[in-house]
Each structure stands twice: as C-alpha cells, then as structure tokens.
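Missing here is one protein chain; the remaining ones are kept as they sit in the complex.
Chain nomenclature is as follows: A and B, assigned in order of appearance, with residue numbering initiated at 1 for each chain independently.
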Amino acid sequence: MNKILLVNIEKPDQKNIAKYRERGGYTALEKALAMQPADIINEVKTSGLRGRGGAGFPTGMKWGFVPTNAGKPTYLLCNADESEPGTFKDRILMERDPHLLIEGMAIACFALNCQLSYIYLRGEYEFIAHIMQRALDEAYEAGILGPSIMGKDFALDLHLHLGQGAYICGEETSLIESLEGYRGYPRIKPPFPATHGFLASPTVVNNVETLCALPWIITNGAAAHAAIGTEKSKGTKLFSVSGHVNSPGVYEVDMGYPLLDFINNEAGGIPNGRALKAVIPGGSSVPVLTAAECDGVLLDYESLLKAGSMLGSGGMIVLDDSTKMPEVLSVIADFYAHESCGQCTPCREGTGWAAKILRNLVAGKGKRADIDLLLKIADMMEGKTICPLADADVMPIRSFVTKFRSEFEALCAS
Amino acid sequence: MIQFSEEATRRFQTILSHYPEKRAALLPVLTLAQREFGWISQEVSEYLSELMGYPPSDILSVATFYTMLHKKPVGKYHMEICRNVSCWLMGTYPCVDEIKRQLKVDVGEITADGKFSWNLTECLGSCGTAPAMQVGDRYFETLTPAKIIEIIEKLANE
Partner (left out) sequence: MPKFTLNGVELEAKEGQTIIQAAMAAGFEIPHYCYHPDLPIDGNCRMCLVEVEKMPKLPPSCTTVVTEGMVVRSNTDRVRQSVQGVLEFLLINHPVDCPVCDQAGECRLQDYYMVYGLHTSEIPLEMKVRKRKVIDLGPMVVLDQERCVLCSRCIRFFDNVTHTGEMQFFGRGDHVAIGTFEDRPLDNPYSGNVVDICPVGALTSRDFRFKCRVWFLHSTDSVCGGCSTGCNMRIDHRDGTIFRLLPRRNVEVNRSWLCDEGRLTHHEVAAGDRILRPMMRGRDGMQAPVTWKEAVASVNSRLKEIAGINGGDAIIGFASPSATNEALFLFKRYLGEQVGATQFEFRIDSEDKKVTEEEDEILRHVDKHPNSMGAINLGLMSQELGGIDRAIESARAGRIKAGVVIYYKPLVERPGDAQAEARIAELIGALEYSVVLAAHKADWQREASVLLPVTAWSEESGTYTNYQGRVQLASKAVEPGGDILALWEVFASLLYESGDGLLWLSPDDVFASLAENTPAFRGIVLEQTRLPGALPTP
C-alpha cells in the first residue's frame, strides 16, 4: 500500500517546521519553484489527480480552465470546510501535518500565479485554526511565505479564514460567496469560478486532501502517481471510517482497494459478533449500499458508481444488523433540512418536508402513503436546484427507502 | 454604545488588512464581535453597521445564516453535541439525557449561574471518536454519560 498523504502523520512533532523540513518537507516546493508554471499544471494533469472533496473532477483540468490573461488576479482557495457527515480526513491532515497543506498550496499558487490565497476553514475546527496559524507563522518566518518565497521572485500571502457553521459553504460557489462576506448562497453557473470566482476574478477551489497530494507528485513525478490506483482513479485516497467498526479512523489506501477488505482489515471488522447490514461509502450524500451490494466493489470512483453509489468524500459509515435504517435516514434528512441555505424552492421546501415526514414515520405516526411521498419529493427535488445539496438529500432518501422499504412499512400502522 | 476594546480594534485592523475588499472581512469581524460581546445582538449589529458601513439589516442577515453566530445570549460554556449519523449510532442521546439531567436546562436556555447552555449540532468531523461535542474552541470526544458529568464539573471549576 502506498503512502502519499499520511507518511508522517503519526510523528508528534510533524507540526514543527524544522522537523517537517528534516523529513524532506518543502523540497517539493523548491523543485516546483524552479519549474515553469505551465509544466507544473501539466504534471498535475498527467498525474491523474482528481478532486478529493467529493466531486472527483480532474485537478489539472480544473487548473487548465483558468485564463492566464484575464487582467485580474487569480485566487487559489483551499476548501477546508469539511462538513460532510462521516468525513474527518482533512481534519487529520491539518491537525497533524499542517505544513503539508501549506506546501501543497504554495505549489498550486505558483502554478496558477496566485499571490493571495485563503484557507476557508470550517469554524468548528477552531482548535485546528490555532495549529494552522502557528504553522503559517512559522512558514512566514522561514520565508516560505511572504514577499519572495524561498528567495524566489514570487510573493505569496496565505491567510486563514474561518467559516461560522454552514455545511453549504463547502460547495465552491457558496464558499466564494461566503468568503466575499455574504450569506453562503451558491451561485448560478455559468459563469464558472475559473473565470468569475472570488471578486469576479479567476478562482480555483481545491480540497485539503487534493492540495496535500501535490508535494509527493512534484517530488516523485506524475508517472509515479499515475502508476498507483486504477485506470481512471489514480493515486491513493483517505477514507475516514466510523460507525460499527472496531478501528474507526482515517486510513490511506490505493485507489481500487476492495471495500470489504477495507472494512474487515483496516477498519478492524464489525464488533460484537454482528454482521454487516449496510455501508454509506462516501459521506451521507451518497446512496447507501446493502451488505450484498458491497460484494466485489472496489474503492475507486468508477467501481462505486457502477455499484449504484459514489466515492464522494470517502467518509465511510458502516452499519451493522442492529441498525434501524429509517432512523438513520431521519437523522440524515434532519441534517439536510438544517443545512439547506434556503435560496431555491425545491431544496428549501423539499428537505424540510422530507425531514418532517421521516420524523413522523420514526415516531410511528406515519402512513404507508408517506413512503411513496418521500420518493415523490426526491423526484421533485432532483436536478432542479442551483447547487447539488438537494441531490445530496435525494440520494440517501431514494436508496434507503427503496433498499429497506420493509423497515419503513413496518413503522406504519396501516 | 458598545465598542471594540483596544485589543479587538487591533485585531479588527489586522483582519481588514487580509482582504483586498472590505466586505470580505465581514464574517471574521462578526466572529470577533461575538468573542467580544458574547452574541450578535441588535446593538452589535448596529455597531458593526457603523464600523463597516453596511445597513444593520445586512449585518444581521449575514449573521443569521451561520449557526455558530449566536442570535441570543449563550452560557459561558456553550456545549454543542453532534446529533449526526456516526455520533447518533455511538450514543449521542444518552449523553444528551445526561446533559439535561446535570444542567436542568433545555435548548435555548442558560443555567442560572450563566455558565452553561447546550444545543445539538451537526457533524463535527469526529466520527471516528464519536460521540463528540464542541465547547468553544475545544472538542470533547468518545463521550459517555459518565464523561459528561466529569466535563461539566471540570468546566464549572475553571
């Protein structure tokens, strides 16, 4: 198994810049600064790196959309708003290897000619903000950030910006809107952030994990990265696994690793002698898989899609056979109702309505017709909204209700 | 009329200097104001309106979007316990029951000594160490009802 991201994660002093450098830190940045920005972008394209926030969009291609002659500054924004239920991988990276993120961001900024960059960190991670800020201060002191980074004629300012509690701000246009100082309402696309993002300027929003993969790619080369993983899903992926497992935590595996192996080996299997009932492989926004559906599924974008789910953020939640699926769905539905920004009709009304119906069902006050009503609400929301939050509610609703329908029906009196 | 302390004013200036446009500083400034004044009251909205040059309705509108910005006073230790999937699976609600038993207040209320209030919150990114809660800039993880009692005692004596 390859280690790209969690190489030094167990080392307690990894946060210290001197130790970071001792272990090879910032040599990738040095190498990148001697390259041409266009070549760096090509390396990232060839590496096959895909966005690790959940969308899986090819990173190099995203960078390639940024015009170099816009006459406006380019902004690189790090999406550290990790709020997808089940996901805690970015947290580990920032908590224990903050300089890895800084190095990754500096490489990206140099490649994109961005001289003012922000880490949009979810407000709840305030304790990580302290760690991140100390690392940033160390980086400035060491000349890694500032008016001429590592002695090169390139200035880079990198600031921490804290959110204040809004899952929707993990959506890139909502993040930009929130960074601009407004309510985090997602924006209509087109135009896309690549041409009109932060302050109407070219902007790239990348996830923490994506940016942390860059130093390894620069050091070891795109080909080495592309040699890991599957045909279309290159490199490694962090999976945060929780729920009914013996060893919950964050694990790095090669793309294409079998899902059931992951649950039984890395995650330590299911405790208390219980059996696997269902898995949410990539955060609450992706369809749930029954235990049977997990057979032969690999942890990569394509295999999970083929199995009827998605890789998403890699926030895996494992459910054993004691789990009451309608109750889990009700918890999830409450989440989307609470986090819907309220801007557009189908999501605002649909998420709220679905959550209420589920609460009723779970309390034993529902009717059979409510189950079909849930599916109807899902259909009414899907594909009609400004951003995919509604779709993120649709996936669990549809998959839970269709795959575990008998449990829902059992809750109904008639 | 309320205003920022000297230290907060210095912090305010630093925040402004991080952004090419003043508006982008609004959320960090609201956060700073909450730290200074405890919550985003109408008075705070009016103060920030003067300070930043936006209508008070605008300031409050932004504040009401974000759940971490309080629109009502909260206790010195505001305990926010995650109610999302993994925490729920691992036992949020027994801990919630313990919180209610210990503090004897409901969501939206503050204990008589002003020290504690609580609420349910969404995924905190502690799914592997569930159940978890956040109190200010601290996380308390792998909670049990017994731990809840310990934590409340510890905080009460700080």
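One rule holds for everything that comes next: contacts are C-beta pairs under 8 Å (C-beta built on N, C-alpha and C of every residue); 3 or more make two chains touch, one makes a residue touch a chain.
None of these values were measured; they are calculated from a predicted model.
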Given A:50, A:161 or A:183, the one touching the chain that is not displayed: A:183
One chain isn't shown here. Among A:59, A:233, A:340 or A:399, which residue touches it? A:340
In the complete complex, the non-displayed chain touches which residues of chain A? 166, 183, 188, 337-346, 348-353, 356-357, 360, 373, 379-380, 383-386
Over the whole complex, note the residues of chain B touching the chain we left out. 42, 45, 54-58, 60-61, 64-65, 67
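As a convention for this text, only the chains that are shown with their structure count from here on.
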Length of the line joining the C-alpha centres of chain A and chain B, rounded to whole Å: 24
Per the touch rule, the chain B residues reaching chain A in their complex are 18, 20-21, 23-28, 30-31, 61-62, 65-69, 83-86, 88-90, 121-130, 134, 136-139
Given the complex, residues on chain A that touch chain B span 73, 82-88, 90-91, 116, 122-127, 129-130, 157, 159, 161-167, 178-184, 199, 240-244, 248-250, 280, 284, 315, 317, 319, 323, 328, 331-332, 334-335, 338-339, 341
